[in-house]
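A single protein chain has been omitted from the complex, and every remaining protein chain is retained in its original position.
Right after this comes chain A.
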Amino acid sequence: MIALLDLGIGNLSSVQSGFARAGGETVIVPSGEAWAHLLAGGAPIEGLVLPGVGAFGDAMFQLRTSGLLPVVRQMARDGKPVLGICLGMQLLLSISEEHGSHVGLGIIPGTVTRFPSTVKVPHMGWNNLVQVAHHPLLRDIKPGDYVYFVHSYRAQLQNEKHLLAAADYNGITVPAVIGKDNILGTQFHPEKSGRVGEVILRNFVQICIAAQVAEGRAPR
């Protein structure tokens, strides 16, 4: 079962429907208390998704006040697969310049900056992925496959090795898929990216199952 963190805003139902289409069972977790309750009930949580629509500062505030921040840290430390989507991916980085300066989770080193005004902002629509590294999350993704982006800020990674796939927006490189060990992120919305997005969500489900097996626990 994959836990979807509920930060109060955003398209949680879309993400949930997306996983349902991709064959992944999900549970929505609105708070640290709900999380504790789930664990106490013996829920088999195999992975975590940090969805996100909205503003960076508000989302970090929500993570803190809802008691979900330690949940993300715990899962990250335990080596469980974590997937940040859109703003959720940006939250994994160190600092964002969205409406001021905000500290992020700092799990993947890098900053989040606004697109320059030389391009239309948001970067909105379908853009093709340029894969720069092999990763199970990108299994069966073909060169040039299109995914749906909608964002005004982009990641700037400190370490290039965390870049798995990029997109080109009028000459600006957009980190589209990032990853560091068990921590993964997509700048685009896989749940809104048609067939290609469905493949990526299915891959994440597989990654969660594989992690269970590696831990020596039988997948359900």
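Methods note: a contact is a pair of C-beta atoms (placed from the backbone, for glycine too) under 8 Å apart; a residue touches a chain by one contact, two chains touch by 3 or more; residues count from 1.
Keep in mind that, in the parts below, contacts and distances are computed from a predicted model.
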Review point. Name the chain not shown, per its UniProt record: "Branched-chain amino acid ABC transporter permease", "Imidazole glycerol phosphate synthase subunit HisF", "Cytochrome P450" or "Fe-S cluster assembly protein SufD"?
Key: "Imidazole glycerol phosphate synthase subunit HisF"
Study note, to complete from the structure: Of A:G18, A:G47, A:G88 or A:G185, the residue that touches the missing chain is A:G18
Review point. Which listed residue, A:M1, A:V27, A:V132 or A:V150, touches the chain dropped from view?
Key: A:V150
Review point. Which of these touches the unseen chain: A:K80, A:H102 or A:H123?
Key: A:H123
Practice item. By the contact definition given up top, give the residues of chain A that touch the hidden chain. Key: 9, 11, 13-14, 17-18, 21, 53-55, 87, 117, 120-128, 142, 146, 148-152, 168-170, 189, 191-198
